[in-house]
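Note that this complex is displayed minus one protein chain, with the remaining chains in position.
In this document, chain identifiers A and B correspond to the written order of the chains, with residue numbering beginning at 1 in each.
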Amino acid sequence: MMWIFNSVFGKIFDFIFFLFRNMNPWIGMILISVLTALLMLFVFRFTSNQEGIKRVKNKIKAHLLELRLFKDSMSLSFKAQGNILRYNLRYISYSTKPMLVMIIPLILILIQLNFWFGYEALTPGQETILKVKLEEGHNPLDIDVALEPSSGFDIQTPPLRIEEGREINWRLQAREKGVHDLTFIVNGQRLTKKVAVAQRPLSKISPLKVKRNFINELINPGESPFPADSPIKAIEVKYQAKNMNLFGWNIPWLLGIPPWLIVYFALSIILGFVLKGIFKVEI
Amino acid sequence: MNHIDRREFIKLGLAAGSLLTLGSPGLTTKAFGKRETPQKVLILGLDGMDPRLLQLWMKEGKLPYFQRLARQGDFLPLRTSIPPQSPVAWSNFATGTNPGGHAIFDFIHRDPERYFPVFSASETTGAKKTVRVGKLILPLSGGEVKNMRKGRAFWQILEDHDIPATVFKIPANYPPSSTKQRTISGMGTPDILGSYGIFNYYTTEAKELKEDIGGGRIHPVNVIANRVEAKLLGPVNAFKKDRPESAIEFKVFVDPVNPVAKISFQDNEFILKEGEWSSWKRIHFRMIPTQSVNGICVFYLKQVRPNFKLYISPINIDPGRAVLPISTPKGYSEELEKRFGPFFTKGLPADTKALDNDVLDDGEFLEQDDLVLRERLEMFDYELARFSSGLLFYYVSSTDQRQHMFWRFIDKEHPSYDPALAKKYGNTIENIYKEMDKLLAKAMEKVDKDTVLIVMSDHGFSPFRRSFNLNTWLKESGYHTLITPWKQGREDLFMNTNWSRTKAYSFGLNSLYINQKGREAEGAVNPGPEKEALVREIAYKLENFRDPKTGGRPVLRAFVAKDVYQGPYVEEAPDIIVGYNHGYRTSWAAPLGRISKEIVEDNTEKWSGDHCMAPEVIPGILLTNRKIKAKSPALYDLTPTILKIFGIEIPKEMVGKPIF
Partner (left out) sequence: MGKAKIKLDKDLMDKVKKYSKMAGYSSPEEFINHCLEKEIAKLEESDSEEEIKKKLKGLGYIS
């Protein structure tokens, strides 16, 4: 079920970015920020008490004026400040509902956007690590995992089995451009995982493929899940984080927040304020 | 997280070295000089290339481009410096003077007040004023890294005349002399610990655990549950009160059966098979929560089983975020890093110490030096392609390093000669000459009729079969007295010397000093006639000393500084510069003041070729695409030659004459 939802939802993003995938990723970023701003305005427009917000904002403005006019009178100033606080709280309560409505779609959007803006595809010749993570109770030394060769990449090392982490690692070197399938044969079962090499400037990259499980799939919707009875918990290809380069300057990580997310939030909020007048939305 | 920039790093005096008389070379990333010059000069500096070997292989038709160039122009031996050590020789070339004019007399100088050895090329001072906050020490005033070479370099003079120059890794130019020209430092550039290079080696094999080896640290490790945990030590943390060494922890996971391992530290993880080298890895040493120092190194997984063995190269300064000044403008090293990725920045990048200590074997050493060579050739293509005006100087170190380490395979008389290994590695030196022929081919393709091409080396090579301990000779000849005679040979740094009864001592590779009253802390010889007579006496005796085993003369020439140097710094020179004979060199122990029991001993090390001899024993090479008028050109003649080509008047400090 979850997978059907994920693939439909994912397709929407494929569609949105389709025309922009050969352009600078900033164009895709601006586009999605505009769409997000519009969505937020739309949600505000129809889920919040627009009249109420307008009234509250006017009240706040009025009391601010009062504060300025009667700054010599202690008692009036205090009263005005009290009123500003009161209406602020009411304003927050008015915007709670649209926020609540927004939060789940926003999380789903962020998960999708991370595939598009979070990782850099491998370049031909680049080396990375491929990790197979096993379920509890399985020992990497006992399990029979074979990797099928492909023209897209080389497997450069024999399997490195790490018992304590229940992991099997390989070093993989990208060779040809394109999205390739890594094919594993695990205890006779065939499993695949996608590997992206030198994609377009804007492309979807899914580092982790997980097992069938609601939460897992919700968080890692990039690829169809493994069957629930597989001894494999997840397969990961390590990609480097994507840089957002602004006129030669790489936007840095801030408190663990990746550059693309900083840009996305900032752009969406700015655009929301720019566009609210056009659509006559009170926020 | 903030990375410490180089100014802050120096302030803290975290590494040996210091600067910044450089003004602010870092502020502009654009290199100087766009002027088109009608004449151009392209110089290949091939460290240690020997005229006899070159001649031999040219005759055999193995070096077609050298042959062609010699036919087209000229090929002569090039007189080298006194002493013929690379920092001295290249300084002669850079300034057009001899050591009296540039004040670099040896790899190692000494502080006469402490009888203590010091780096000749650069000097670092830490922050003088600091404030202590709890356990932290914060710097208030700046430290310095200073290039000790005096005199003006030719690229500075070219700059005065608006002639652009790129000077790639010329030795004895760390930190780079103040200029807007594009320059990057080479030999003399420290690793991130401020040393000539310290590798790290992790092993489970007990018999490999040697203490106190020069140039490396050997760490015992255990493989527990297929995992190794260890530390990589970084620079001293001058932020902390007791100046602890900074360190990062790393883990290695090995497969229980397959010869493969994963190394993981910080946000880095990578897999190596046994016998594989990693690419460059970046390391951040955290000093205080907001500050870290960047370095780069490569890993080599020597063995997984039966013993686990991992080599980590000396940690080089990251050229993309240099914590010490390695280029002018600062952006030059960053530009190269952007294009080529991280690259070797440490002075002599080949790890000869790891080979000498059996941490790397011959093949592994060559693999490592191949990394250096390949990188150097790639960057040459880049610089050559954009060379369109002025001067380009390009330097190669592998020629020198491979002759040092592989001479034992072309010299059957060498104590370390091994016929089986000679079969395998006997061609190593010939091969590097052939590589240089290919490099020359590219240069010759680029050269047009207005370009003067000069191919040169700073010195040649000779076998190093027998080692001569100058300090032991001084002691045996009655010029040097010990406190406790039976302790002879056990202590470095003259810890056992009775200075009040010592007349002479030697620090460095060719330098002999008189223990002079008023100059040395416990001087015993009066300056003036007493010293003069003593100097002549010692020089005479040295030249007449005979090797008891072979009957040969270890010392061919003992030069008296006053006779051979001119310029303002003659007073700082050693009193005698010892020029060893073919096959001889100073011993391993003597340069740092250890007085071994024997005067002359066999050299059984892998370091088997050398050039710290008398200059006439090991001239360098000079090939040009013009006829040379000079009969016996010297290194310092090339500097005025360059100036003359560009029509610049030759400064009177220069001692050389143009060769064309």
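Here are some notes:
In the analysis below, a residue touches a chain if its C-beta (ideal position, glycine included) is under 8 Å from a C-beta of that chain, and two chains touch if they have at least 3 such contacts.
These figures come from a predicted structure and were not determined experimentally.
Of the chains on view, those touched by the hidden chain across the whole complex are B.
In the complete complex, the hidden chain is touched by one of B:Leu56, B:Ala247 or B:Leu493, namely B:Leu493. When the whole complex is considered, the residue among B:Gly214, B:Gly341 or B:Pro527 that touches the unshown chain is B:Gly214.
Of the listed positions B:Pro591, B:Pro615 or B:Gly656, the one in contact with the omitted chain in the full complex is B:Pro591.
Touch with the chain omitted from the figure is made, among B:Gly48, B:Pro117 or B:Gly390, by B:Pro117. Interface note for the absent chain: among B:Ser195, B:Asn226, B:Asn258 or B:Ser477, the touching residue is B:Ser195. Taking the whole complex into account, subunit B touches the unshown chain at residues 16, 107-108, 116-117, 119, 190-191, 193-198, 214-215, 314, 348, 352-353, 356, 401, 404, 492-493, 509, 588-589, 591-592, 605, 607, 610, 612.
We adopt the following convention: only the chains that are shown with their structure count from here on.
Measuring from the averaged C-alpha position of subunit A to that of subunit B gives a distance of 51 Å. The residues of subunit B lying in touch with subunit A in their complex are 225-227, 253-262, 269-271, 273, 279. Residue ranges on subunit A touching subunit B, taken from their complex, read 127, 129, 141, 156-165, 169-171, 238.
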